[in-house]
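Dumping the structure here so I can ask a few things about it.
Right after this comes chain A.
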Amino acid sequence: MAEKVLMKGNEAIAEAAIKAGCRHYFGYPITPQTEIAAYMAKRMPKIGGTFLQAESEVSAINMVYGVAGAGFRVMTSSSSPGVSLKQEGISYIAGADLPALIVNVQRGGPGLGGIQPSQSDYFQATKGGGHGDYHLIVLAPASVQEMADLTIKAFDLADKYRMPTMLLADGTMGQMMEPVELPDTPPAEVEKPWAVRGTEGKRTHNIINSLYLDPELLEKTNFERFERYAEIEEKEAMSESFMMEDAEYCVVAFGIAARVAKNAVVAARKQGLKVGLIRPITLWPFPKKVLAEAADQVKGFLSVELSMGQMIEDIKLATACQKPVELCCRTGGMIPSPEQVLESIEKLAKENQ
Partner candidate 1 sequence: MAKVTFNEDLCKGCGLCVDACPKKIIAIAKDKINAKGHSPAEITDQEKCIACAFCATMCPDCVITVEK
Partner candidate 2 sequence: MVVFEKPKALTDAPFHYCPGCTHGIIHRLVAEALDELGVTGKAVGVAPVGCAVMAYNYFACDMVEAAHGRAPAVATGLKRCMPENVIFTYQGDGDLASIGMAETVHSATRNENITIIFVNNAIYGMTGGQMAPTSLPGQVTQTSPYGRDVATAGYPVKVSEMLSTLDGPEYIERVAVNSVKNVKAAKKAIKKAFQNQIEGKGFSLIEVVSTCPTNWGMTPSNALKWLEENMLPYYPLGVYKDRSAAKKEDE
């Protein structure tokens, strides 16, 4: 490992992507993720890579589709309204089984919304976003170090399962500066015999495509893709459990909300409340098993989110509504304070003795 350097979250994503072997970046300016593009604009020409400011997010994601089809590591980044525009291309990338990384540094919505941090694209990221039956692997960092680590992991998972992955961060994580350590190890080479790099007259042509006019064939393709998704749900779910050993109440939060929630959990413990935190690191696959196990142990859950409550639905599904699940949230770019979360924990404990 190299020495620690102080970096902004957005820059950590960009440098980690380069470390992961990504040499092609396509983007379009939008706050609060523009540092990623600016960083790539500086770095890519120096290392023989591509930085291209596309004419739109729609174009950027389709440039990503092209490079992904050729089998090279490639990424784009944007923020909420821009990620909405990318959904068409993301659906095609998923439909053509191509690996690529999409970064969403979320801001408040809907519509043009605001430029302050948010987690209100949870549904969009984890439930499809674009049209059709598909998933993205969605990774939710909660520190600048994780911005880097999960970026690299996202590329590896994309290649492993031939599918698009999303790093779902937020404006705070993007702007925050923390020490970060980047790996020196070069990325593993992955064979991509399906890639379109020219037949060289040595094989029949490869076709990158998501069109299946025969419904039986489309169904079969979707079935096969979902078999892969089942394997991912089995193997790749990640979460962090904090003070859960003896917990009677469980706070669930990801990203910046988890950092706030952790403070509240510590404060609650000082008051003698047995509270723990489960922090999903993969939002899809959602860490269902960990939540289901917690449901046998605790008296209630509290979902802390920077949205009107989106992940709370997955908590209810994962726990089969065995225990009450309450919501503590701010939205529109506001962040809950540790005091607000603590109050919600106290209320949860009082109502579920």
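Methods note: a residue touches a chain if its C-beta (ideal position, glycine included) is under 8 Å from a C-beta of that chain, and two chains touch if they have at least 3 such contacts; residues count from 1.
In picking the candidates, the idea was that all candidates are chains of the complex that A comes from, given by their letters.
None of the values given here were measured: they were computed from a predicted structure.
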item	value
Identity of the candidate that touches chain A (this complex; choices 1 or 2)	2
Residue ranges of chain A touching candidate 2 (in the complex, touch as defined)	23-24, 26, 50, 52, 54-56, 58-60, 62-70, 72, 74, 88-89, 92, 96, 196-202, 204-211
